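Just one protein chain is left out here, and the rest sit where they should.
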Amino acid sequence: MARYGMLINTKKCVGCYTCVAACQRQNNLLPSEQFIRFEERETGVYPTLNVETIPLQCMHCEDAPCAAVCPTGAAHIGTDGIVQVDQGRCIGCKYCMAACPYQVRVVNEETGTVDKCRFCTVSANDGTAMCSCVEACPTGARIFGDLDDPDSEISKAIAETNAQPIAGDLTKSKVFYVR
Amino acid sequence: MQFEPIWGVPIALYLFLAGLGGGAFIASAFVHWKNPDAEVTRKAGHFIAPVVVAVGLVLLMLDAQGGFHNPLRFALLLHNLGSVMTWGVIFLAAFEVIALIAAILEIVKRAVPLWLEAAGSIFGVCVGAYTGCLLGVVKTFPLWNNAILPVLFLVSAISTGIAAVILASLIAAPKEAEELDELKGFHYWMPVVELVLVVAMLFIVNSAGDAAHASVASLLSGAWAPAFWLGFIVIGLVGPTLVETYLQRAKGANERALGIGSEAGVLIGGYLLRMMIVMAALPITLTVAWL
Amino acid sequence: MDAEKKALVFDVVCAGFAPAELDGWNALTGFSAWSEYLDACETIANDECSVLTDVLASGELMALRHPLGFEEVRAFAARHFTGGLPQSAVPVESLYRAGASGVPAYDGISARYMGDLISSMELDVPERLVSTPDHVAVEAGLAASLYRSDESLADSFVSERFTWLADYRLALVALHDDDRMFFCALIDVVLALVECVRSRKHEAISEINLERK
Partner (left out) sequence: MSGNAISRRGFLAGTAGVIGAAGLAGYMSFDAWEQAYADDSEKHGTVSTVHSLCNGCSNKCGFTAYVVDGKLRKLIGDERHPMAKGKLCARGYAYAEIAYSKDRLTDPLKKNDKGEFEAISWEQALSEIGDKVKEIVSSDGPGALMMVQDPRPSGSYYAKRFMAALGSPNVYTHGAACYESRESAIKQVIGSNSWTSDVANAKMTIFIGRSYADGLRPAALMAVEKAHEAGSHIVLIDPRFTNSQKFADEWVPITPGTDLALVLAMCQVLVTEDLYNADYVAANAVGFDEFRQNIAQYTPRWAAEKTGVDETTIKRLAHQMAEAAPACSIESGWRGPSGCQYKNSGELARAVACFNALLGVYNQKGGALLYPGVSAGKLDETKFPSTPKPQSAQVGSDEFPLAVDGSALAAVKAADEGKIKGFFSYNANMVGGYSNPSYLASVVSGCDLSVCIDVQMSETAAACQYVLPDTSYLERSELPAFASGAVPSVSMRTQVIDVVHPNTKPVDEIFTELAKACGVGQYFDFTMEELAKAQLASVGVDVDAARQMGTVYFNDKAFSYGTTPKWKTPTGKIQFASDACRQAGYEATPSWVEPETMPMGNELRLIEAKQPIHSHTMTANNETLMGITKKYDLTRAWINRSFAERLGIEDGDTIEVSNEKFTGTIGVHVTDRIVPGALYLPSAYGVSVKEQHTAYGVGLRPADFLAFNLEPGYGSTMSHEACVTVKKVNA
C-alpha cells in the first residue's frame, strides 16, 4: 500500500500559473475551480529583494481535519492515503472548507459539491502521459511519489533538502516544501 | 490575499435560530414550572421553538447546494459520528420532534408532561452548545477554536430564547408578562455573563497568533467594529441590562414598550454575535497574512 | 390539441430560426396556413394549464398576427443568429447551459445527445446545422416530425428538451431590434405548449399511480 506525497520547491517556482491551468485541463474543471492557490511573499528592501511564490494545494494529511468533520463521509482518506471527496455523497455544507487550515478546497458552482486536488498524478486512467501539475511545471519544481519507498525520487529529495510541510506539524501533511 | 468568508448570512441565521429555538423551549419549560398559569407565554414558547428551528434547518439545506440538488443525501448526515455536525443533526432532530409534540399537545389543549419538558430542555441545551462546538473544533479559525465559544453560544441561545418568549408574552399577554419575575431575574444576568465571556474570549484569542489578532482587530476596530460595538455590545447587551435595571425599580407607565425594546435588542445582539463570529474570523496564516 | 397542430407550432419555429428558402417560408405564412398556426396558438392559450395569454406581451400578439416576410426573417437571422457579435443570440441549446467545463460553449452535453439521437434515428440534418445538432431549428424539426409519427414519444421529447428556451428568450428580448417581438412570440408559444405537455404528462403519471393503488 503506497503512501503518496509531493515535494514543491518554491526556489524553482516563478509564479507562471502553468500548474493550475494544467490541473484544470487534466481534470476537466470549471474555470472557477482552482485546486491550487498561490501566496506571494515580497521580502527585502528596494533594490535587494526576494519574491517567493508558494503554490498551496490539498496536503492529503494523514490526520485530515476535513475527513474528521465531514458529516456525510464524503471527504475521506482513500486508497494509498489519498484524501478524496466522494462527489456522490457531498451535500456542499462546506464544513471541510472551514476545517482545512490550508484553505485549498473549492465549491463546484455547478453541482454545489466541494472538491480539491485529487493527486491525479497517480491515476492516469488511460495509461497515457499526464498533464497534471507535476508533469506540467516548466521548471520541474514538483516531485510526486511514494513516501514509503526510500528509494523513490521524492523520498531522496526530501531527505536531501530537508523539505518540511508548509505549516510545520499543524497537520501530518504529505506535501513537503523546499523554501 | 483577500479572504472570502466560507459561510455567510444563511448559516449565521441558522446558528442563531437553532440556539433561539432551544432557549425558547427551555424558557417555556421554566414558565410551565414556575408560572403554571402563564398559559399564553408557555404556549408561545412551545410554538416558537419548533418553528424557528425548522426555519433554521431549511436555511441550512438551502445553503448546502450539493444536498439541495439531491435531497436524499441529507440522510447521509448521520454517517460520521466523529463529526460535530452529525451530533448536531441528531440533537436537532430529537429536539424538533419533542418541540413539535409539545406544540401539538398545546394545540389540542393537553398538558405537556414534565418529563417531555425536561427532555426537550436537555436537548435544547445540547442544540445551544452544539452550535458553539461546531465552530469550536475548527483549528483554522482561532476566533472559533477556543473553549469559551460553546459556552458563549449556549448563554446567548438561552438568553435569546428567553427574550423571544418574554417578547411574545409582552405582546400577547402583557399581564402574564408582569408575573414572570424569576424568569426575568435569570434573564437579567445573562447579558452580563455574555459580556464577560466575550471579553475573556477576545482577550485570549487576541494572543493566539496574527490570524487571531487580525480577527479580533477586525471586530474591535476593523470592518466589523460598528456591528460589534453598536449592534452587539450596546443594543444587544448593555442596552437591555440598563433597561431591565430601570424597569425593576420604577414600574413606569411605558414598562411594556421598554420591555419589548430591550428583548428585541437581545435578539438583535444574538444574531449579530453569530454573524460576526462566522464572517469576521480569519484563517491561520501559512506564509502571508490574510488582509 | 391534436398532434398536427403541435407539429405546426414547431414547423414555424424550425423555419423561423434557420431561414432557408423563400417558398418554404411563404408556404407556412400564407393566409390559410398561418391562420391554422394562429388557431393552434389560440388552443394553447385557452388550455387551462397554459399561461400564454398573460405571457404574450401586446407587441408579441401584434407580431403574431402579422408574420414577418422572408426577407425580414433572413435579415434578422443574419444580424442576430450568427456567432461572435454583442447582438448575437445564437439559438443553440448548449450556449444556454453550462457545459462540462462549466462555461456555456458549443458542443455541450445537449449537442452530444442530439447528435447521437439523430444518428441512431437515421435522420439527416441540413449541412449548415450538422455541427450544432442542438440548434433550435433541429430540435423543433425533430419535434415536428415526431408529432407526425408518435405523439406520446413527441410529448416526452418536447417536455425534456425545450426548457432552455426560457433563458434563450432573455437573450432575444435584450436585442435592440424591433423585429425581435415576432421571434419572442414564436418562442413563447413553444414554451406555453411545452408547459401544457409537461403538466399533462404529470397528470397522466398521477392517473396511472391512482389506478395502481
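Going by the order they are written in, the chains are A, B and C; count residues from 1 in each one.
Here is the rule we use: contacts are C-beta pairs under 8 Å (C-beta built on N, C-alpha and C of every residue); 3 or more make two chains touch, one makes a residue touch a chain.
None of the values given here were measured: they were computed from a predicted structure.
K.L.:
For the full complex, can you list every visible chain touched by the one that's not shown?
P.N.:
Missing chain, whole complex, touching shown chains: A, C.
K.L.:
For the chain left off this view, which of C:Met1, C:Ala20 or C:Val173 is in contact with it?
P.N.:
C:Ala20
K.L.:
To test your reading of the contact rule: which positions on subunit C touch the chain that is missing from view?
P.N.:
Within subunit C, the residues that touch the unshown chain are 7, 11, 14-15, 18-21, 23-25, 27-28, 33, 75, 77-79, 81-88, 90, 95, 99, 101, 103-107, 109, 112-113, 116-117, 120-132, 137, 141-142, 144-146, 148-150, 153, 156-157, 160-161.
K.L.:
Can you list where subunit A touches the absent chain?
P.N.:
Counting only subunit A, the missing chain is touched by 11-18, 20-22, 24-26, 28, 31-32, 34, 37-38, 42, 44-51, 125-126, 128-131, 135-140.
Going forward, only the chains that are shown with their structure count from here on.
K.L.:
Would you kindly tell me how far, in whole Å, the mean C-alpha position of subunit C lies from that of subunit B?
P.N.:
52
K.L.:
Quick one: report the Å distance separating subunit A from subunit B, using the average Cα coordinate of each chain.
P.N.:
About 38 Å, centre to centre.
K.L.:
Cα centroid separation between subunit A and subunit C, in whole Å?
P.N.:
Their C-alpha centroids are separated by 47 Å.
K.L.:
For a test of understanding, state which residues of subunit A touch subunit B in their complex under the given definition.
P.N.:
Subunit A residues touching subunit B: 39-41, 52, 54, 56, 65, 68-74, 88-95, 97-103, 107, 111-114, 166-167, 170.
K.L.:
Quick check: in the complex, which residue numbers of subunit C touch subunit A?
P.N.:
98, 100-103
K.L.:
Contact residues on subunit B for subunit A in the complex?
P.N.:
Those residues of subunit B that touch subunit A are 1, 3, 6-7, 60, 63-69, 73-74, 76-80, 82-86, 89, 134-135, 137-141, 283-284, 286-288.
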